[in-house]
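Sharing a structure here in structure tokens format.
All protein chains but one are shown in place.
Chain IDs A and B follow the sequence of writing; residue 1 opens each chain.
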Amino acid sequence: MQRSARTTLVAAALTAAFALSGCADTGGGSGGSDDTLDIATLTKPQSLDPKVANGSALPFFQAVYDTLVKREPDGTYSPMLATEWSFDEAGTELTLTLRTGVKFQDGTAFDAEAVKANLERFKKGGGADATDLAAVTSIEVVDAAHVKLVLAQPDPGLLFYLSDSAGLMASPAAFAKEEELKTKPVGTGPYRLDAAKTVVGTKWVYTRSPDYWGEKPPYGTVTMSVFDNETAIVNGLKTDQIDTALLQDVGQQVSMKSDPNVTTTDVNFDFQGILLFDRGGKVTPALGDARVRQALNHAVDRETMLSALRQGRGEVTAQVFGPETAAYDPALDTAYPHDPEKAKALLKEAGYEKGFKLHLPRVTAIVNDALASSLKSDFEKVGVELVWDAPDAAVLQKVFVNKEYSGMVMNMGLDTVDGIVLRTLVLPGTFNMFGTTDDTVQKLVGSIQAKPDAAEADLKALNEHLVEQGWYLPFYRMSYLLVSDKDVKATPQSGMAVPSIYNYSPA
Amino acid sequence: MLTFIARRLAAGVFLLFVISLLAYLLLSIPDLDVARQLLGSGAGQAEVAAKNHELGLDRPVLVQYLDWLAHALRGDFGTSWFSGEDVTQALRNRLPVTASLMVSVTLITAVASFLLGVWAGVRRGAVDRFVQVLGVAGYALPGFLVTLVIVLVFAVQLRWFPAIGYTGLTESASGWLSAVTLPVLSLSIGSIAGVSQQVRGSVIEVLRQDYVRTLRARGLSPARIVFRHVLRNASAPALAVLGMQFVGLLGGAVLVEQIFGLPGIGSMTVSYTTRGDIPVIMALVVFTVIGVVLINLVVDILIGWLNPKARTS
Partner (left out) sequence: MSGTPAPRRGVPGRLLCHPLGLASALVLGLIVLAVLLAPVLAAQGPGASELRDSFRGPSGGHPFGFDSAGRDVLSRLLYGGRTTLGGAVLSVAVALLLGVPAGLAAGYYGRWFDGVASWVSDLIMALPAMVVLLASRAVLGSTAWVLMVVLGFLVAPAFFRLVRGIVVQVRGELYVDAARVSGLRDARIISRHVLIVVRGPIIIQTALVAGVAIGLQAGLEFLGFGGHDGAPTWGAMLNEAFQNIQRAPLLLLWPGLALGLTSGALVLLAAALPDVLEGRGGSTGRAVRRTAEAPVAPEPAARDERAALLSVRGLAVAYTLPDGSDREVVHGVDLDVRPGEVVGLVGESGSGKTQTAFSVLGLLPEGGRVSRGSVLIEGQEVVGLPERRHRALRGDVVAYVPQEPMSNLDPAFTIGAQLVEPIRCKLGLSRKEAAARALELLRMVEIADPERAFRSYPHQISGGMAQRVLIAGAMSCEPRLLIADEPTTALDVRVQAEILELLRRLQRERDLGVLLVTHNLGVVADLCDRVAVMREGRIVESGTAEQVLHAPADPYTRGLLDAVLDHVPARPAWRPRKANA
């Protein structure tokens, strides 16, 4: 081998390496500019097909797709693509009056047919939206500007759903090519996706839609960047590379709270606790006895947990209904004071003086070291052995389908609509997979569903009954921290952890 | 030489094939239940089954693999199950980020390690101890601690460099430089610590060789002996370590990319692997193996160039 050949080879290798590094697209924010809003988040959407929209990923969709109904930050409903809506007397027919003259970004007109096409697609799609729209049996086009939703039974959550992911309207013309819709969303929304600048998976870039039917959107460009951890987000906020983000980690929250260059707002969206599914005692017989469940509720030291695990950022609670619901009773928050002696007495009464063994699956993202060991030691003090099972990817299958566990520590969003709490947590279903119920529950639920508008007393009674029966073991409502730059005003959104895309404006 | 490269490349292709098969089989061992993860806890059994069918997960593993292989051979790595990213596109976006980190770190490591290692190996004494302590410190400090301190000092406090984000080299050379400086610095410290010790060891070893004494007996200057003869002979083992370091850097990249919020493949690896996003993982595996094969090839060629004895074997 000759020297020149060798040198060339090395040079070629280096060049190739650099060429590789050359063709990258951009990342990172440009937080300085006033016309651009840089949002950071930990949640990324599966795709931009509205069929998979959910929870904290909703803003990705709201930018492009409008919902039928707009949910204001305080939880009231206001017109969006639907200008008016009304239920019939029985609450089984919802008629929507649609905004006219609105076109999708591909030029297709928005009308009753489009609404029907979207809702039917959701129902067929099998995801969360199908569950939300389960009560809707048919969608009837009255005329181009009116559509009627026929329900099997009254659904107090319907308007909420239509202001959430099940209300996102995409151009029916795009349904023919579903694959394309995943990356080329077509809605009627305030922004359009800038596909050229978007790097799917890390950064989505939206630009102001020039022909938006509503008020001119406040920002020329909105970027949503996805990060793996809040350390990077906090560093980005501190260096002005990010305008706004919601912080869940309490340590990161505290570090931003002391930063004078940002505005912070508390958001109480999730509660944390053990959902005790096994009230029938099928997996863990002891749990079939209400006194045992009450004992566990007395065993945990909520105040200490809140101050140690969340640095006091939040409110202890023993109920699953949130403050925005009618069923909420502040007194129930402290229904189970920390009382190991009482817990022992209750266990003794129930015949479990020597305690029992309780297996719970440990999802490390939720149950960190501190929570795991503190629960373990709290239970140990009343004689109950808590065994944390190593997590694996099939944990959902084991919990929800195989019904292998008696309970699970979860972070649950605090729903704002009583009916939704009822559906998700009380009635047989996903989070009541053993289908437990009792006479009191059945009676109260029956009367609540019969007259949903005058059910406050029954709801409160139901809530109290559930707390008394120890159906759940909630710890506390957690405070998250919405952080924004001084020149961005961000308002928390009722019913969502993160603000809606409409809740940002230049300060 | 060309036959050597061709043979190695052929072996590499075979290796790639075997590893992709192994990886696919390994991935199917844990019951990752992708469909349920996608549909959420509320989905019914029938929906899960339908989703599994849609993803092709209801077929035998080998059939799944062959299907994947058939597509991959045509350059189609499919779409991420969880983020809907086109995998080929995603890698095109992300590979350069990680590659530019790794190449920069390797170059810096090579230069710095050789300087430090030779300096310590030749001068010994206090200089040697200084380099050793430096090496130990760089080696013993946990990587993420170093990274965090670097971010806090140079990005958050001093604001000399951005704390997060990436700018492509073609887009803006200065932007790229400022974006990668801190990540590269973070990764280089540990890497230099390791390789410089290897260089030092090799240099000392070579200095003890008989031929070095003979060269001195011919009246050659120490500088000439060190830079022409010692360095060349000490390079081979150091290069081997450097090559391994390069492969190991991918692990370090995971951490650094997460802390700096860099959209590279490192940050992609963990989240997608634990969830079982087979299209993404398989593409990552393929590119990692290609990288490893190429690096080993380059190292072998360089070692062959440095060490004529290795050329013939």
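Everything that follows uses one rule, which is that a contact is a pair of C-beta atoms (placed from the backbone, for glycine too) under 8 Å apart; a residue touches a chain by one contact, two chains touch by 3 or more.
Because the structure is a prediction, the values reported are computed rather than measured.
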Hidden partner interface residues of chain A, rising order: 249-252, 254-255, 301, 304-305, 308-309, 311, 362, 364-365, 368-374, 376-378, 388, 390-392
Interface with the unshown chain - residue positions in chain B: 11, 15, 18-19, 22-23, 26-27, 29-31, 123-126, 128-129, 132, 135-137, 139-145, 148, 194, 197, 201, 208-211, 213-221, 224, 228-229, 232-233, 237, 240, 244, 247, 251, 254-255, 269-270, 273-274, 281, 284-285, 288-289, 292-293, 296, 306-309, 312-313
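Operating definition for what follows: only the chains that are shown with their structure count from here on.
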Distance between chain centroids, defined by C-alpha means - chain A, chain B (Å): 37
For the chain B and chain A complex, residues of the former touching the latter: 1, 30-33, 36-43, 45, 47-48, 50-51, 79-80, 82-86, 89-90, 92-97, 99-100, 103, 107, 148, 151, 155-156, 159, 162-171, 176, 179, 258-263, 267-268, 270-271, 274-276, 298, 301-302, 305
Chain A residues within the chain B interface of the complex: 1, 6, 9-10, 13-14, 17-18, 20-29, 44-49, 52, 54, 126-128, 131, 182-183, 199-203, 225, 227-229, 231-233, 235-236, 238-239, 241-242, 392-394, 396-397, 399-401, 429-431
